[in-house]
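Every protein chain except one is present and positioned as in the full complex.
Each chain carries a letter (A, B and C) given by its place in the written order, and its residues are counted from 1.
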Amino acid sequence: MLRGEAITRTFGGITALDDVSFSFAAGKITGIIGPNGAGKTTLFNIITGIYAPTEGKVFLEGKDITGLAPEKLARMGMVRTFQGIELFPQMTVLENVMVGRHTKSKSGIIASAFKLPGHIREEKNIREKALSWLQFAGLGDLADQEAGSLPFGRGRILEIARALALEPRIIFMDEPAAGLNSRETRELAGLIRKISELGITIALVEHDMELVMDICEEIMVLNLGRKLAWGTPREIQENREVVMAYLGEG
Amino acid sequence: MKRELLKFLLFAIVVSVVPAFVSGGYLLNVLVFVGIFTMLAVALNLLLGFAGQISLGQAAFYGLGAYMSGVLTASHGMNPWVAMLIGAGAVGLLTFVLGFPILRLKGHSLAMATLGLGIIVYIFFNETVDVTGGPSGLSGIPNLTVGSFVFDSDLKNYYLIWGFALLAILLAVNLTNSRIGRALKAIHQSEVAARVLGVDVHLLKVEIFTISGVLSAIAGSLYAHTVMFISPTSFGFNVSIELLTMVIIGGLGSIYGSVLGAALLTLLPELLRTFQDYDIIVYGLLLILMTMFMPGGLVRGIPDAAVALYGKLKGGGADVER
Amino acid sequence: MASSDQILQYCLSGLSTGAIYALIGIGFAIIYNSTGIINFAQGEFVMLGGMLTVFFLSVAVLPLPAAVTAAVLVATLVGVIFERLAIRPLKDAQPITLIIITIGGSILIRGIVMLVWGKDTHALPAFSGNEPLFVGGATILPQHLWIFVITVLIIAANRLYFHHSISGKAMRACSYNARASRLVGIDVKRMVLFSFAISAAMGSMAGIIIAPLTMTSYDVGVMLGLKGFCAAIIGGMSSGIGTVFGGLIVGVLESLGAGLVSSGYKDAIAFFILLIILFLRPQGLFRKGETERV
Partner (left out) sequence: MGKIIFKTLSVLCLMLAMASVTVAAEPIKVGALFSVTGPASFLGEPERNTAVMVVDKINKAGGIKGRKVSLIVYDTQGDATKAVQAATRLIKDDKVVAIIGPSTTGDTMAVIPIVEKEGIPMISCAAGIKITDPAKKWVFKTAQNDNLAVQRIYEYLKTQGIKRVALLTVSDSFGSSGREQLKGLAKSYGVDIAADETYGPKDTDMTAQLTKIRGSEAKAIICWGTNPGPAIVARNVKQLGITLPLIMSHGVSSKKFIELAGDASAGIIIPSGHVIVADQLPGSDPQKKALMSYVKEYQARYKAEGDHFGGHAWDAMTLVKMALERGAATPAAIRAQLEKTRNYNGIGGIFNFSPTDHAGLTKDAFVMVTIKNGDWVLIKDKKAGGKAGAKK
């Protein structure tokens, strides 16, 4: 599904990622873990087009997507969420999700300004679809609230719902459980499974080991910019190097 | 959606009955200009209030529209409507082409680039004396006509210009409540999230810059045919700042706020009759105080203030009772 | 065709106006680097310098050095007051808001000066006479020497301050990372205030040393401010040598443009260059580009 080949990225003189290769299987939940500074977020940023890699290539279903801008990737069915959540705070919850339908609609400025018939139909469709995704994520009753007023945990879910509205083939989540309490984390786990059941490939960076071990089918471990290990949760838990890396950090 | 339409219809009705109460005086003339500035402020608001992109060179597009119309009709005898179309088209093309490099810039660089563009265009108005008449202006611009009907009085021009202004408002309102409008607001609030969701941020910025330019150019054409004379000073840097003030005072992102801002600033000499020589200071103060204390503009600021005041009064009353 | 004497004269004229643009540009850069604000009122400090000196010379009848000192002090005070009243209350405002506030401030300062001292243009006597000096086949005035010397001095003092004094270093730290600076105990607010004070002082000094050549009136600040801004942008908003070169480049190109191409389009040339630089090298001529995309 998504493949990375020998990805290297340097900032100034510092090598944040060094020759990392990987392959995320379609329909699976893959976790990326590693101590702080391992290069997880950098890797995410490279895959999702925020940075270009210094060296290496990224392929989405065999297509070279290296260095493509995020908006192009979105059209190819790739979407992500952010560690510090990036909502549109002055728009309603529903409107936030409606923006997620951007790639699935096409009325231009002229059609929108003159309210051409096709546009009206499309708007209706956008609204309905957005609402159904909100309900899917369990936020249906908050549709008309301003997004900026949501509690942090709800905001997190909203960001995921917004990403889902794109009907992506693969979704990247950057530390989705950060800042959530244990009840919210459980709900999140449920939601992620539900998403996976739709056949959407999921990749997530996460520090919450319990969550990762619980929901992920495959795990990649990064340390100091290099790939340390790859395997099922069980394999990773038994990997001595991984344990060493974490202990060394702690 | 329905509410928006109702609001618009109500506003349109108010606009169309106003002349009945004004009866041909100076105020009607001022209201004609309020219409022109409304178009300009709405145009800037689409760019600044929704997409969050500043432009300190709006007067250039306004002026280009006016000069295209003026030169083509006064010097080349072209039909005014055709000239208006050509003007709008030319400005559209210019803003579209220039938009690509300009809107790659952000913040202060963007402000400076648009400002520089405005100054360059202004210098061209002044220097191409053979075409534009230079600093002493271009006269002999005809009124607009439809068949044998000539828009030659304030009343006729009022309906003509407000017709255009209402159309501009309607289109802007439609736009802001659409897929495009949401994407614009998204750009403003989190550009990176908008991009990740597939919004082609750069292209959209360029498109809205173009729309803003075309709208301004049409306002310029209308100005030229109403006043029948144009000179560069009407399209200088200070006009761009005036437009900025209108949008800020009315409220960033509020279309009707822009109408209010345009009306207030055009009527300002009226409202501040005693301030004659002081109006430059009043401008400066308004800009500072509004951005500091009413960042949402009057349209949002006044209700907020009213609510706060009401709360205080209520709170105060409760205190007395206790 | 232009002779070499003519070219020399164009360059000399350009360098002297360019030095002023550089001074104003550095004022922009200092504030920008410590606060991220583009202070559109910077040109008004330049105007204040000239107008206040005229005031202290003619109304208060001070001798020139005292008048200059007083003018710089008052202009600096205005800068400080402006920061206190209009900038500090807005924490974490958007760049657009700050741009608008400083535009408002510039209009306000200009308006007040117009009301207090009228719309007349005023001349300031040259610091040391008006007898032209010959440089090859070209001429300059003693005042030009003053401009060069004072510009160099100010820039040197600036460098000394930013690199060798505690508060200067603290200000630089703020420009790199305000939050981190706050964590190590730097009073960021005070540094912002400092930056306004310093750039107001520099701007007013620029206004004073050119006033004998260019005269001064309530509205001289607008164009000078914009040109100084060009200088800073070309110099990549550096508060050092980059902006100095930026200023000199704008000055010389303008002068050459007026002499060799067309005097009417002189300003258009300056802004055209600015646009080209913004399009091709938005980070300025003297700064390495960043590769990040978002």
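Please note the rule applied: a residue touches a chain if its C-beta (ideal position, glycine included) is under 8 Å from a C-beta of that chain, and two chains touch if they have at least 3 such contacts.
Computed from a predicted model, the values in this text were never measured in an experiment.
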item: Among shown chains, those touching the left-out chain; value: B, C
item: Options C:Thr17, C:Thr35 or C:Thr102, residue touching the unrepresented chain; value: C:Thr17
item: Hidden-chain contact residue, picked from the options C:Ala67, C:Leu213 or C:Ile273; value: C:Leu213
item: Residue of B:Val131, B:Leu167 or B:Leu267 touching the missing chain in the full complex; value: B:Leu267
item: Touching residues (missing chain, whole complex) on chain B; value: 11, 14, 18, 21-22, 24-27, 29-31, 33, 126-127, 129, 134-137, 139, 152, 154, 223, 227-231, 233-234, 256, 259-260, 263-264, 267, 269-271, 276-277, 280
item: For chain C, the residues touching the chain missing from this view; value: 2-3, 6, 9-10, 13-14, 16-17, 114, 119-123, 125, 130, 132, 138-141, 210, 213-215, 217, 219-220, 222-224, 254-256, 258-259, 263-264, 266-267
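Here is the rule we use: only the chains that are shown with their structure count from here on.
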item: Central chain of the complex, centres being mean CA coordinates; value: B
item: Chain whose Cα centroid lies at the greatest distance from that of chain C; value: A
item: CA centroid of chain A to CA centroid of chain C, Å; value: 47
item: Gap in Å, rounded to a whole number, between the CA centres of chain B and chain A; value: 40
item: Touching two or more other chains - residue numbers and ranges from chain B; value: 192, 195
item: Where chain A touches two or more other chains, by residue; value: 50, 69-70
item: Chain B residues touching chain A - in the complex, by the definition given at the top; value: 171-172, 174-175, 178-183, 185-186, 189-190, 192-201, 207-208, 211
item: Residue ranges of chain B touching chain C (in the complex, touch as defined); value: 48, 52, 54, 101-102, 104-109, 111-113, 115-117, 119-120, 123-124, 126-127, 191-192, 195, 237, 241, 244, 248, 277-278, 280-281, 283-288, 291-292, 295
item: Chain B partner contacts - residues on chain C that touch it in the complex; value: 32, 38, 86, 89-90, 94-97, 99-101, 103-112, 114-115, 222, 226, 229-230, 233, 262, 264-265, 267-268, 271-272, 274-275, 278-279, 282, 294
